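Here the complex is missing one protein chain, while the rest keep their positions.
By written order: A and B. Residues from 1 in each chain.
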Amino acid sequence: MSTAIPRPGPLPGTLQVRDGQLRHLLTIEGLGRPLLEQILDNAESFASLNEQGVKKVPLLRGKTIANLFFEPSTRTRTTFELAAKRLSADVMNLTMSASSTTKGETLLDTLRNLEAMQCDLFIVRHAEAGAAHFIARHVAPNIAVVNAGDGRHAHPTQALLDMFTIRRHKGDLSSLRVAVVGDVLHSRVARSDIHALNTLATGEVRVIGPRTLLPAGVEQLGVQVYHDMDKGLRDVDVVMMLRLQRERMHGAFIPSEHEYFQRYGLTEERLALAAPDAIVMHPGPANRGVEITSEVADGPRSVILEQVTYGLSVRMAVMAMVMGVKDAFDT
Amino acid sequence: MSTAIPRPGPLPGTLQVRDGQLRHLLTIEGLGRPLLEQILDNAESFASLNEQGVKKVPLLRGKTIANLFFEPSTRTRTTFELAAKRLSADVMNLTMSASSTTKGETLLDTLRNLEAMQCDLFIVRHAEAGAAHFIARHVAPNIAVVNAGDGRHAHPTQALLDMFTIRRHKGDLSSLRVAVVGDVLHSRVARSDIHALNTLATGEVRVIGPRTLLPAGVEQLGVQVYHDMDKGLRDVDVVMMLRLQRERMHGAFIPSEHEYFQRYGLTEERLALAAPDAIVMHPGPANRGVEITSEVADGPRSVILEQVTYGLSVRMAVMAMVMGVKDAFDT
Partner (left out) sequence: MSTAIPRPGPLPGTLQVRDGQLRHLLTIEGLGRPLLEQILDNAESFASLNEQGVKKVPLLRGKTIANLFFEPSTRTRTTFELAAKRLSADVMNLTMSASSTTKGETLLDTLRNLEAMQCDLFIVRHAEAGAAHFIARHVAPNIAVVNAGDGRHAHPTQALLDMFTIRRHKGDLSSLRVAVVGDVLHSRVARSDIHALNTLATGEVRVIGPRTLLPAGVEQLGVQVYHDMDKGLRDVDVVMMLRLQRERMHGAFIPSEHEYFQRYGLTEERLALAAPDAIVMHPGPANRGVEITSEVADGPRSVILEQVTYGLSVRMAVMAMVMGVKDAFDT
C-alpha cells in the first residue's frame, strides 16, 4: 500500500464518541471515564454469560466484520475473529498488503469497495501510527472502526482488557499502585495502558525501565519514573510487564538480553518487593528469561491467561457498542 | 496443476441451461434473453431486501460452496464468499495451486474428492480460458459450477452486474448507446459485457480503443468500432471503462501509459461529449490517471461503487438459481 498515512495529530474527540455513544474505538485518549467504565461494565455482562457456559449470542447476526490486517498478527486476529463469531457476525479475513498493492489499488479505493460490499465494521491493524484514525475519518457514516494496534501509537482493546482484569481482581483503582515495566518506548500497549490508568484515576502509576527504553518526557503522562526496578516495584499492587519488542529495535537500545534480564527481568525475588497480593500481567507473548521468568509467568500471582479470556469479553463489548446494539446488555 | 485445460470450443448450450433453468453459469453466450432477464429480476429481489436492511437469508443453509481459485483474486473471492455467507451457506476457500500440485494430484482427482465431500457448488477462477467449462463437463450431476473468470474468455457475473447496474439507472436497453472503452483484447469482462449487451438488444454497442488493444474481427461481435475516443463517446448513455491489464501485457501494446491516457483516458472534458445523463462504469480496480481520472471515477456520473454493491445481489441470485432454489424469490 503506497498511501502514506498522516500522523494522527490532535484528535477531535467527536471522531470516536458521538452523542455520548462509542462510534469507533481508536485510542483511549479522550474516551472519558464514564464511557470507559461503560465498556468494562458491558464486558462484565459477556464475562458473566461466559462463566455460565453461554459462549455464543446472536447480537450481531447478519452483520459483516472485516479484519483488515496490514501487519500480520495471528494472535490478535484470532481473538477478534473469535469475538466476532461469538456475536454471530460473519467475518472476512483480509490480508491487505498482497491483494491491494499488486493491482495498484489505493487504501481509499479498498475502503470504498468494502463499504460498497456492505461491511459494517473494520478491525484495523497497521504498522503506522494513525492508520485507524485515517480510516475512521474516511469511512461511510454507517461503518465503525476498531483499532487493533497502530504502530507505536495505541492498542486500545488491550488497555481495556488490562483495566478489566485489574478491576476484577482489585476493584476500584483509586487506591492502587500500578507499575508498567520495560520497553515503554516501543510499546503501543504501554501508551494505551497509561492513558487508561489515568482515566480511571489510578492512585499511582509508575513506569520502570532503562533511559533508552522510556520516551523523552514520559513524566508528562502523569507517571512516576523509575530506572531502578527494585525501587519501582516496592509496594505496588499491580505489575504490568511489557514485551521486549526485539523486532522493533533497530538500534542498540539494550546492551544484551542477559543484562536486561539482570536489571529488569521479573523474578520471584523481585516480585517479593511488591505488595503481598500483587498481581502480575503481561500482554503476551512473553519472552521467558528476558523480561520475566517462567516461575513468575506461570506462578500464583500471574493473571496473564485471564487477560486472554477477558480480552474476548472486552472485544465482544466493544464490537457490540460500536455497532450500536442498544439492548445487548439488558438480557 | 499440470492438467492442460482444453480450449472451450463450441459450447453445447445445454451445458449451462437445462429445462430452461440455469444449471451452471459459465458464459453469457447462449444464455438467452429470458434467462438473463430472470437472473436480473431475481437479483432485484435481493437488492430490494438488502435496501430494506435484510442482509442475510437462509436460502442455502446446509449447502457447501467451494471457492476454487487457481488464480489469486482477493476482491472477487471476497464478493463470492460474502454472497455465499449471506445465503447462509458454508464456504470453503481452497487456494488450488499449492495443495493439489505438491502432492501430484490432478485436477480431476481434486474435483472427485470435493464431490465426495459433498460440496454443492464450485466457484472457479482460472488463468486459462475454458477451465470452468472443463470442470462443468466433468462434475457430478448434482454439482453446479459458476465461472468467476477464466483467462481472457469470460467473466459472466461481472457482465450480469453491469447489466443490472445499467437497467437500474436507465431501464430498457433498446434505446441506449453504450461504449466499451480500452483494453478489449485482454479483457474477459469486455467479452462478456458485449455478449450481454447484445442479448439484451441494446440500441448501439460501441468499442473504443487503439488497434493494438482490440481483437481482430471485433466487428463480428455486432459492435461499432472507434479508434478515436472523442468520436466514440459522442452521445453515449453509458461509458463502460475497462481496466488496462498491465499484468497481462507481455508485448508493447501501448507506447506508454502517459500517451494512453492522452488518447483514451476518461476525463471530465471527454465525458462532456457523452449524453448529459451518461453514467460511467468500471469493473475495478481502476488505474487512476491511466484509463480514468479520479475526478470522473469519484464524480457524480460514476456508478462504480454501485456496481460493487449490486455485484453481491447478482451473485446471490446466480448461486441460488444454480442450486435450484425454487421459492427463493417469492417471499
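Assume a contact is a pair of C-beta atoms (placed from the backbone, for glycine too) under 8 Å apart; a residue touches a chain by one contact, two chains touch by 3 or more.
Just so you know, these numbers come straight off a predicted model, no measurement behind them.
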| item | value |
| --- | --- |
| Touch list for subunit B against the chain that is not drawn | 61-64, 90, 92, 94-95, 98-100, 102-106, 109, 112-113, 115-118 |
| Interface with the undisplayed chain - residues on subunit A | 50, 54-56, 72-75, 78-79, 81-82, 85-86, 247, 284-288, 305-309, 312 |
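Note that only the chains that are shown with their structure count from here on.
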| item | value |
| --- | --- |
| Subunit A and subunit B, separation of their C-alpha mean positions in angstrom | 42 |
